[in-house]
Every structure is written in C-alpha cells, then in structure tokens.
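The structure that follows is given in the form of structure tokens.
Selected chains from the complex are presented in situ; the others are not included.
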Amino acid sequence: MYDVLRTGPSEGNAMPDVPEFALQERPQHDLRRIGAHPDHWYPLAWSREVKRGRPYAAQFAGEPIVLVRPHAGPVYALEDRCAHRQVPLSQGVVDGDALRCCYHGWTYDATGRCTDVPYLGKGKLPNGVRAYPCREKDGLIFVWPGDGEAGALPDLGHVADPAFKVRRFGRVVGCHYSFMHENLMDMNHQFLHRKQMGQIAPRYVGRRAGPDWIECDYTFARTGGRQPWGEAAILGRRSGASTQHRDLMRIRTQYPHQTLKIWISGDDPVMQLWINYVPVDRAQRSNRTFGLIQVRRPKVPLLLDLAWPVLVWFTERIFAEDRAIVEMEQAAHDRQGADWNQEVFPVIRELRALLAECGAPMDTPVAP
Amino acid sequence: MYDVLRTGPSEGNAMPDVPEFALQERPQHDLRRIGAHPDHWYPLAWSREVKRGRPYAAQFAGEPIVLVRPHAGPVYALEDRCAHRQVPLSQGVVDGDALRCCYHGWTYDATGRCTDVPYLGKGKLPNGVRAYPCREKDGLIFVWPGDGEAGALPDLGHVADPAFKVRRFGRVVGCHYSFMHENLMDMNHQFLHRKQMGQIAPRYVGRRAGPDWIECDYTFARTGGRQPWGEAAILGRRSGASTQHRDLMRIRTQYPHQTLKIWISGDDPVMQLWINYVPVDRAQRSNRTFGLIQVRRPKVPLLLDLAWPVLVWFTERIFAEDRAIVEMEQAAHDRQGADWNQEVFPVIRELRALLAECGAPMDTPVAP
C-alpha cells in the first residue's frame, strides 16, 4: 500500500545520481556538534511575550539574554546575569528605562553600563554587562548574539501584507537545529505524515545553491485517498486521486533561516513559510522554533477564516510528527555519541555541507 | 531474637574455612564493570508482549533490538535503528513480513537486508541493518546478541511439563546482573526476609563447580514462628519449629543463567526456578529479570491452584525485598565508584570469580 510513495528515476527530473556508499561511512566533522553561527539575527521571543516593565529571560545556545521592554523606548537585550554575583537580571525590576538587579539593586541601562550601585559612590561604579543588538519586527524580537557587526534583518515574506493571513507557531524541540533543516528540505519523508496527508508522492525536480543558501523544488501527485482538509484550506479543494504531478514546492535554507513556498499557478506563491530554529542550550541539543505560515487570502476571504481552525489543527499535527521524529534522531545521536547518518539524497548531503560550513565551533560545554 | 539465624561452625557441613581479610582489600577487577558475555541466548521479551504486526523495542546492554512477529512466519530480531537516520525501527510499520521505517519508509526483511527505499531505484539500495539469531521457546523470546555462532537454547526445566504449574515473573531491577546472582546464591541473607519467612536457619552443606558453572547446597531448619503460607503452598504444610535440618536447596549459576531447586524427598525436585538477568543499559547498571517458578502439582492438583494466589503474593514479596536490597548495593557502588565488597563466604567469592571470567569487557559508555 505504500508503493505510491515511490517516485521512479524514469523521468527527466528524477532523483539526482546517487553514488554507492558504505555502511561504515562517517563524516569528517560531526554536524550535530557544530554551533549555529552567532553573527546572524535570531528571534528570541514573540513580541507579545515581552511585556512592558517585565524582563523576559531568553537564551541563545546557553547564553542567557534578558529582553527588556522599558516604560518608554524600544526593547533592548542584555547579558542575563548581574556583573556582581551572576544572578539573572531577568529576576530584577525595570526602573524607568533601566534594569535593576533583584539582589543588591545594581542597575544597568540599555547599553549594559552599570549606572548605580546603591551602596557605592558614583565614582566607583563597576563595569557593566554585555548588550546585544536588538530589533523588533512583525511580532518577533530579533537579537544578534555575535560579535560581528549587525546586518540587515531577514525578509520574513508577506507577514505584514494584508493580502495574507498569518499563523505564528513554534515551541522548543529537543534536537540540534540541523535536524530541522534536513527534515523540512527532504520531502521524501511524506511516509511519516501518511495519516495526515494520505497517499502523496513527491517528486524532486531540481536544486540550486549559493555560498550561504540552497533551494530544492518538488512537485506532488496524490495517488490515493482523500485530500486532507488542512491542505484544502491552503491549496483549495481538489477531488480524486491522480498520477499527474502538479504544484511546485520550493524549500530554501538561507542560512540560518528557512523558507517553504508553494505555487499552484502564476508567479505568486499561494502559501509561504518562514521558519528559524534557535539553539537553546549550550550543547545546542534543543532549539526553539519560530514559524510564520502565510496564506494568500482567496477571492472570498471569509472562506479562509472559516477554514483556519482546520489549518491550525492540520499544521499542528504535521509539526508534532516532525518534532517526534527529529527528537528520536537526537536521542539516537546522544546514544551513539556520533553521527551515523547514511544519507542517499544528494540535496541533503549538500545541505549538511552548507550548514557545517556556515556554522561556528560550539563552546566547550560547561560542566553541570 | 535473631540468634536463630546463626548456624554454628560446629558440624560436618559447616561454613567452609574463611581466611582473614583486611578492610582495605580491593578486587583486581571491578566485577560491576564487567559485561554479560553476549555469546549466549538471552530472553528479551515474553512471547505475549510481541504481538503480530506490532514491532517491540527491546534492549541488550544498551544495544537497541527490535523484535518483529510478522503476519506469517517466526519472530525475528533486528538492530533497532534505521540505517538511514538511526531512528528506531520499532516505531515503524510491519508490511507483510518486512519492517518499514516510519520516517522515509526504508524497508528491511528478516535478515536485515534493505529491500526498498521508496525514492531510490532497486539497483541503488543501501546496506541494511544487523539481524540477530532469534528463537521462541516456552513463552520466551530469546536473542543471541553476540557475534559467535549461536548454540543450543538453555534448558528451562519443567516449563512445558503438565506435571508442573508455572509462574512467570520479573521486572527491571536497577542493578548490575552480578548482584542478582550473588543474592540468590547466598542463602545467608534470610535475615532480609525475616518478615516473610519467620525464623529460618540455612545451613551450607557443600558446593561443586566447573568452568562455567557453580552450585551450592543448603538445608534449612525452622527454629521459631509459623511456616509462611506461601512456603506451605510449595513444600506442603508443616507444623511447629524444630532444630532438625531438612529439605535440600541447590542453587546453580550456569553462566549466564541461574536455577534453584528444592527437594523434600526422592529424586525429583518439588520446586524449581529458572531465572536470567538481562542487562538493559549500556553501563549494565540495570537488568531485566525473567523468572520461571515451576511447582510440581500435588496428588490433589486443585490444592495448588487454590494456594496459587498465596504463592504469587509470597514470591512477589520476597522478590521485592531482594530488589530493594540489590538496588541499594548498586547505589552504594555508584556513590563509591568502586566495589568495596568484603566477602567472607567462599562460595560467593568463587561465584564472583566465575562471573568475572565468563563475562566480557563492557563497551565504553557513550556520553549522554
């Protein structure tokens, strides 16, 4: 019954040539021990999570970062540990536009400078804490955790475009960010979603790459079963099975972000996903996922609103299945202590090389 | 009041000579870090646990093994991780007599050969996974985890004999398998079971050994209190206390299995236990116990059936006490980082030497 998933190598746009490989093949580097490069913008929170006057404790790869929305002025980001005794500043008190540590009341401004120690003279103030470039855009709070000069914010697509309806989703997933990139880019895993998607056959139709990006195209055929309602909410209603491949899906890793776009006709995608996987712990064995699903509103816009709960349920189910499987991958890696992956799909091999090349050495883990 | 437990060295079959020992005595090797030798048959599941078409996730010393009962044909055992991305095959789907990985649908037959990758041509199929010799006998599924050639299945005693009634029991116990062997072989620990057994005095009466086995005989005297009902269910009803030693108990470690037999008269034991302790985790600090208690049916067989619930309750209680104490031994070993055992009973010293000699080096533990 699962034969429908097989896409033969018989056509022009077939699976690219796959060399023989041996069972003992091991990568030179272990991708799962390469860190996300800090010299990029990463979302550390949804805007709604960072309330005025309430410090918010975030993390990037084990580095504690406090986000502060002062009573006036833009959100800012500081190292989340007091210079004095290293307790989290996120436990402190927003005082005007400054942040006061909860323990002895040491106070820092938006640049991290220590501006007050209640029991010290002004001339004796100690050094402060690190401040990070911080920007808010389209409901996300971005931080630049690296030392390099902050560049432009990423293009999030149509999030601010009223012609699109947006769903924000995500949660902490217990795996290295690279498993997430590979999961989304390899559409050959539709077998995993057989209960949600029914019998659907992806076909690889090409790829392109640059120094810090790779993208891959697929078409799909529904070879059996009914179209799921969640899919119908995005692509429109279709009836019956067919061996005809249609639609175009393009998945792109633009380091460190990822996008997925679907076209059913014309130049404009009917659906677009922007997603980023932000390492949480120092060993980067978990990531917080921030996803923005953007669906073009149909001619009768109310239809999309009516279908929205179905779409939400559908995408949550798919995401839950993906989360479960990537966490199994991480657990296998933990147990084995190494990456035993035997990849046969060249696109994923290239994606892995890209992620390794664009990444950064991981900090030596701190003893627990 | 516990003096009754003392068996004086005054008789012919007394405690064998015990040399002096020093408090700082340390073993050359640490028995608790020696692995169970994989070149034996080990039960990995009860037959009833492995349902048709439902893969079962087992383990031997941290090695994940999936047991599959296909829609036709005998149970088989494979390495429980897909050759592709190492997720557990036990999460997959039984498809005819093959096992399909849940993620990308890679498929393996009973020999571990990869027979299908839905998006690859047949000529390009990758290597498969390891298959293990696997046999089902008397309600247990045995696997041979080692590389050596599989030998004959162990003799389980009277499990298939209608003259005996069988109780299957066991669970995961948080300790190295060697603590289990020592616990059963050293009957001087009746003090532990004083609440269940009352005042009972074991007497060591001899031992024999071979290259891969050791056995030890005891007699017992009830020196006070009432006979427990659970014991009566096995040995028959007896009244009053006596200093007369009677019955014969023989405990044998036939590496890696263990048996316990009780004779009250004649050549045939009235009760027999077959038990095996299968290491679960890689560090072998836990084991899954599989026990088969076999009780000869009396002339009036209904009596045994009536007494059965009492016997079950009694053996569960004894097993629970033993489990608690061996887990304390493991906890002490964990805390100390070494075996500080000061054994005074030569039988146990010989058993330890046997277990060390028959064992295998443990795999280097994988970092968590």
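Which chain is which? They are A and B, in the order written, and residues in each are numbered from 1.
The criterion applied here is as follows: a residue touches a chain if its C-beta (ideal position, glycine included) is under 8 Å from a C-beta of that chain, and two chains touch if they have at least 3 such contacts.
Values in this document were obtained by computation on a predicted structure and should not be read as measured data.
Identical protein chains form the entire complex, numbering 3 copies in the structure file, with 2 of these shown.
Going forward, only the chains that are shown with their structure count from here on.
Centre to centre, using the average C-alpha position, chain A and chain B are separated by 47 Å. The part of chain B that touches chain A in the complex is made up of residues 62, 64, 81, 83-88, 91, 93, 95, 100, 102-105, 116-121, 124, 126-127, 282, 366-368. Interface residues of chain A, counted against chain B in their complex, comprise 1-3, 5-9, 15, 18, 20-23, 186, 188-189, 191-192, 202, 204, 325, 328-329, 332-337, 340-345.
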